[in-house]
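Every protein chain except one is present and positioned as in the full complex.
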Amino acid sequence: MNKLSKNADDAIKNITDGQTLMLGGFGLCGIPENCIAALVKKGIKNLTCISNNAGVDDFGIGLMLQKKQVKKMIASYVGENMEFERQLLSGELEVELIPQGTLATRCMAAGYGMPAIFTPAGVGTEVAEGKEIRTFDGKEYLLETAFEADFAIVKAWKGDRSGNLIYKDTARNFNPLMAMAAKTTIAEVEELVEDGELDPNFIHTPGIFVQHIFQGTGYEKRIEQRTVRKVAN
Amino acid sequence: MNKLSKNADDAIKNITDGQTLMLGGFGLCGIPENCIAALVKKGIKNLTCISNNAGVDDFGIGLMLQKKQVKKMIASYVGENMEFERQLLSGELEVELIPQGTLATRCMAAGYGMPAIFTPAGVGTEVAEGKEIRTFDGKEYLLETAFEADFAIVKAWKGDRSGNLIYKDTARNFNPLMAMAAKTTIAEVEELVEDGELDPNFIHTPGIFVQHIFQGTGYEKRIEQRTVRKVAN
Amino acid sequence: MALNKFQIAQRIAQELQDGFYVNLGIGIPTLVANYIPIGINVVLQSENGLLGMGPFPIEGEEDADLINAGKQTITTLPGSSIFDSAMSFGMIRSGKINLTVLGAMEVSENGDIANWKIPGKMVKGMGGAMDLVASAKNIIVAMMHTSPSGESKLLKSCSLPLTGKNCVKKIVTDLAVIEITAHGFKLLERAAGVTIQEIQEKTKADLIIEGEIPEISL
Partner (left out) sequence: MALNKFQIAQRIAQELQDGFYVNLGIGIPTLVANYIPIGINVVLQSENGLLGMGPFPIEGEEDADLINAGKQTITTLPGSSIFDSAMSFGMIRSGKINLTVLGAMEVSENGDIANWKIPGKMVKGMGGAMDLVASAKNIIVAMMHTSPSGESKLLKSCSLPLTGKNCVKKIVTDLAVIEITAHGFKLLERAAGVTIQEIQEKTKADLIIEGEIPEISL
């Protein structure tokens, strides 16, 4: 079976209006830049997006928000995006804010075939409203269900033709979790290599989870907070 | 904080009669040989052992069974061990057999602070007896609780002073799961290196999960089924 | 003439499709790997933590740290990946394995399977079988049609403790290929020279026979 896509346009060709997408990344770190650009270009609408953040105004998922392609956003932190805040407060955008660990674990639950998980995050807060609470060993937990997504779109450092992926440093974040969690997974990689070039012992996402893979181009890798120190004497 | 133990005797010195131990490995692959030998030497008794298998008659956990150190065994497959079968049928040994995926996931649940998980494994079988069954999306699942263990004893390929571990090939198996799952984790490694020698991007078990680490000696690494092919012409 | 175990494996290999991820149990199922059709690429999963299981190692190159779920020394292939047991059963539970082949002691006409325990006699444990049968969408049982003492292993309902309920989709035995339908065992193919009557006699449940039943071709 050939998992190779020619480019981002090719990789996303089966995504249609109204679907649910998971997008990897934390802030702008490890986001699938090529696929986001292709989604913007294609103008797919009414999307539900699951991603830890919503990009910034002019990059990442922010680009899709500008084009009003997103109907609903499921995220944990969106503080970097004024257009997002505007659409939310005006009611144009439906938003579900959930704890970051809950977001991660609901992805993992989907990937691991677990229909729901228990987490203490959000007990006693508005996150718990309408949710089942259960006590184990004297401590309260919320029942949170596994995500259901049509596509996961992830960004990796290296990948091979079998779909095996490795990520670089903290660009890993939600990517391997989302890669496991959707019906179909699209991976864009900085470097596509032949099978056998990646050490089987250090694969972060086994190829079984990835259906489409391609080598991306022109990564901008924008930094949100460029913090540095002076060279020590 | 110094995590280094001198040797296996030192590393296991706080284990006492009647405690619950997790032991990594699949068959004889990736088992903590040094710590098992030390447990046998010390003669600690009435142990509850959680491990996928129970070793063979004269190696692995089989050595502890010979000395009748194990009160209860929680495992998924024990077909390689006649002394085990004898103790089980005679009633000397308490045994709980559980599905392999359930075993793995109950370890993960403990490591990930999830009090219980849902799995379809065992629905409609005697494994389900006395357990809560819950239906999600038309499919039945058993509620299985996270393990509680006093010690996890794992075997890794390489480790550093911070407790970071990497495993080799399929000797990984249950080791990283158990390493996360107990109150205290002891890791024996084939090679102990200085901090900084392991690539942070390819750590299987982050050091936060490991309290005691030492470099083992004299690994036998017995093979259960030596299967080979002739060299191709 | 009844199929031998190699021929059972060979027949099952016809079920493989390009790109399949496959889990093969211990025994006859393992042999299926020897008959993968040319032009079909499948990836074998070993539930102890490997995707892309390769052949046995060349003599002298055995590595104790690289075994399959049957504890046999094996090799990796280009494109292989190693993972822990939670991820291994995660991919099993989430339905990423396209085909699971395993042996059985009994199968019932509603697809129940028993293969892990004979009360008071054999206590080996279920290993990964319960997870596999509870999760896989496509489960084929490879087994002899009858026990060594001649008892049918295909039954109206299983007498042994179950491994899973309503899960088996197809059975390939030395005598026949049988599909599990909502109405019970449906005979699809018979071993060359074996009569429908003989298969029915050795099956302790009614067979559904529709039209001509072709011989198994290998």
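For clarity, chains are labelled A, B and C in written order, and residue numbers in each chain start from 1.
As a working rule, a residue touches a chain if its C-beta (ideal position, glycine included) is under 8 Å from a C-beta of that chain, and two chains touch if they have at least 3 such contacts.
Nothing here was measured: the structure is a model prediction, and the numbers come from that model.
Taking every chain of the complex into account, the absent chain touches A, B. Here one chain is not drawn; of A:149, A:171 or A:203, the residue touching it is A:171.
Counting over the whole complex, chain A has residues 26-30, 52, 75-80, 85, 88-89, 95, 97-105, 107-108, 119-127, 157, 168-177, 204, 221-231 touching the chain that is not drawn. Considering the complete assembly, chain B touches the hidden chain via residues 1, 110-114, 160-162, 164, 180, 194-196, 200-201, 203, 206-209.
We adopt the following convention: only the chains that are shown with their structure count from here on.
As a whole-number value, the distance joining the C-alpha centres of chain A and chain B reads 33 Å. Distance between chain centres (mean CA atoms), chain A to chain C: 37 Å. Touching two or more other chains at once are residues 112-114, 200-201 of chain A. Chain C has residues 50, 76, 82-83, 86, 89-90, 92-93, 135 in contact with two or more other chains.
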